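Inspection log for the structure reproduced underneath, given as structure tokens.
Complex shown without one protein chain; remaining protein chains in place.
Order of writing sets the labels: A and B. Residues in every chain begin at 1.
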Amino acid sequence: MNILRNRDELGAHLRFQEPGKAREMAATLARVTRSIGREPVSVMHVCGSHEQAIARYGLRAAFPRELDVIMGPGCPVCVTDVPEVDEAVLLAAQGVRVFTYGDMLRVPGSVKSLADAKAEGSTVDVVYGIGQAVQIARETREECVFFASGFETTAVATAAVILAGLPQNLSVLSAHKYIPPVMEIVAEMPQTRIEGFLAAGHAAAITGFGIFERFTERHKLPVVVAGFEPLDILAGLIRLVELIRERRAEVANMYPRCVTREGNRQAQEALWSVFRPIGGRWRGIAHVPNGNLRLRDQFAHVDARRRFQIDLHQLWDHAPANLTQNCICGDIMAGIASPTGCSLYGNRCDPDHPVGACMVSSEGTCRIWHQYGGHLDLGYGS
Amino acid sequence: MTTILGRDGTISLKHGAGGRAMRELIRDVFLQGEQALPEGTIGLDAMDDGAALRVGGEWLVMTTDSYVISPPFFPGGDIGGLAVSGTVNDLAMMGATQPLALTCAVIIEEGFSRSDLEQIQRSLHATCRKAGTAIVTGDTKVMRRGEIDGIVINTAGIALTKRVVTDRGLKPGDSIIVTGTMGDHGLAVMAYRNAMGLEGAFSSDAAPINALVRAALECAPEEIVALKDPTRGGLSSALHEMAEKSGVGIVIQEHDIPIRDAVRAASELLGIDPLHAANEGKAVIGVRPEAAERVLAVLRRTALGADAAIVGTCVSERPGYVVLDTGFGRRLLVEPEGELLPRIC
Partner (left out) sequence: MCLGVPGEVVSVDGNTATVDFFGVRRQVRLDIVDEPVKPGDYVMNHVGFAIRRIAPEEIGETIALYELLLRTAAEEDLMAADVRGEIGAMEGEHSA
């Protein structure tokens, strides 16, 4: 084992993680931002993995004070709506074996989460991918459901497995979400301060960056596609702030090693042959036209919603008062409000009993404020 | 005081996960109505790795721990070795590195394989020999099928020591040493249990480290001021607890933390933090700065301490918090809550 040598190798290969280069980029980002001559300059990323990377590396500390990098509705698990979780919980309660991604386990429904259902004796397995769900289903006679959450990148994997054929006892409960429509919603929010978007690199790897061209025209806002290593994020932000400074509402691709204009055609074909977009609520945000992905009719035989009777009222009759209408996560994610401005924050909504998306995620704004009274980032190391 | 229970008043898994929820449960339930103890006793209220009672001119250190792990055999170890290591290490974390004896109580599920049990028994004794101690009394119960998951082992241990080391002796300026690579046990068990299809050099680090701790204490008897084993909740939980109890902040340099390649890679793939993953053969040592290099050199000469490293410093700012310097910026280290789960986003 040689730890240090391997770290260097990682950096040399694909990891774009050199701190020295990051400082140079951070200095450039500060200069470019300050050259705009006003503050704050507000940009939004719409990707939970961007927030994860920003938090993981303490990058927020490297952003200039004048730049407000707002965490948008980019966590597919956080924005999965209450009734979708309820459906999975009810299936588990009916004796169906439910497979889920780990992120989803503790996300609360109207009465309980899948973790609660498991504690009460239902069979709920955390899987790394749908491939693993297929494996387990093959080894059992139990009726199994894969609770499919995630954005288009993850939906593509679900589609590929459905196209390859599922075991007879496995069906899919789709809570997959599609990102481009929600960017429209955020861009159209009346009080929005967003001047540009950092688009999600791995979703764009599938859809291609061409998909954002009409968006930039319509909303007169620049979009930069960025990757997830520290240098990728800093480079993406520099380019985005440059475009804002030059008032150029364009798409820039700063993640060429993964993203092309056309995207991954093969993946798109799989995606759209299996799923169709429909409107639906995103937790704490809004009704998003075409924001949800549901199985097409020809895949009805593997659609858990059609294979099983899921009587949501059975659960809702016992549900506590609906708090979500008082939740201001949408405003927090749009950068209009802060957690302390929410009437639920800290009393009715806390990490153990989250109401809105921002309290669900470990990197959610409300969650972080609740745990630490502010941001995780503190400044540069000495 | 906030309530630690769920709204329906039940215990959930996170109350046993070694983090904040568990500490709150102990405070709010088990510490209620506790008896008065002789002056100077380190009791349950200290929530340390063990208790210490004055006996003549020495301290009698006691500890007990129950072990449940599914599956009972995992890469690099089994529940038997784990049960002995855990208790020996808890004693060592109080400064008591010569365990006098252990007890071992076993609860077995009806239908459990006899040859598995024999293997576990051999492992219990082999690990005792390594630690220089023995099991001197025990208890056996069998429960009906389905009433427990396979096997539960409880061990308790006692040891005498002249000087007790707690987990709360840190002062600003003190150095933080870890005695080896972080996250080995947690990732080995997770990769194996969840059939994630990961192939790599995973191996639990479960081992008694009393000899290693003894070597460190002998070379810096006054300067080692805090000890803790980073078991459930990993390095993050251990540091948070030490920082909170000592009333200091701790700043950790991420690049100095030794982590095996396989552990680092698996953590990235599964989206979990190796600093949240359990260790079963490591210690976090708080030491006065002037003795840090000396202790490090001694640790590195031991078989289990070859990867030891100085990873951080105590500061007066932000008492109770742990700051991680990633090389890109500084952030607060999050304390883990509940079981580690792979994630997709």
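Basically, a residue touches a chain if its C-beta (ideal position, glycine included) is under 8 Å from a C-beta of that chain, and two chains touch if they have at least 3 such contacts.
Because the structure is predicted, anything quoted here is derived from the model rather than measured.
Chemist: Which of these touches the unseen chain: A:A93, A:M189 or A:C258?
Modeler: From the options A:A93, A:M189 or A:C258, the contact with the absent chain belongs to A:C258.
Chemist: For the chain not shown, which residue from A:A92, A:A270, A:I285 or A:C342 touches it across the whole complex?
Modeler: Within the whole complex, the residue contacting the unshown chain is A:A270.
Chemist: Considering the whole complex, which of A:Q17, A:S122, A:T154 or A:S171 touches the chain not shown?
Modeler: Touching the chain that is not displayed is residue A:T154.
Chemist: Pick out which of A:V41, A:V145, A:A175 or A:A205 touches the chain that's been left out of the picture.
Modeler: Within the whole complex, the residue contacting the unshown chain is A:A205.
Chemist: Of A:V32, A:I194 or A:A357, which sits in contact with the chain we cannot see?
Modeler: Checking the options A:V32, A:I194 or A:A357, the one contacting the hidden chain is A:V32.
Chemist: Taking the full complex into account, what residues of chain B touch the chain not shown?
Modeler: 196-201, 260-266, 268-269, 271, 343-345
Chemist: Quickly run down the residues of chain A that touch the omitted chain.
Modeler: 6, 9-10, 13-14, 16, 21, 23-28, 30-32, 34-35, 47-49, 52, 74-76, 101, 128-132, 150-151, 153-154, 156-157, 159-161, 163-164, 179, 200-203, 205-206, 228, 231-232, 235, 238-239, 242, 254-258, 264-267, 270, 379-380, 382
Everything below uses one rule, namely that only the chains that are shown with their structure count from here on.
Chemist: Which chain A residues qualify as touching chain B in the complex?
Modeler: 1, 3, 6-7, 19, 22, 48-49, 52, 55-62, 75-77, 101-103, 105-106, 115, 119, 126-128, 132, 135, 149-151, 154, 230, 351-353, 362, 371-372, 376-381
Chemist: Spell out the part of chain B that touches chain A in their complex, as residue ranges.
Modeler: So the residues of chain B in touch with chain A come to 6-7, 10, 12-13, 181, 194-197, 201, 253, 255, 258-261, 270-271, 307, 321, 323-332, 334, 337-338, 341-345.
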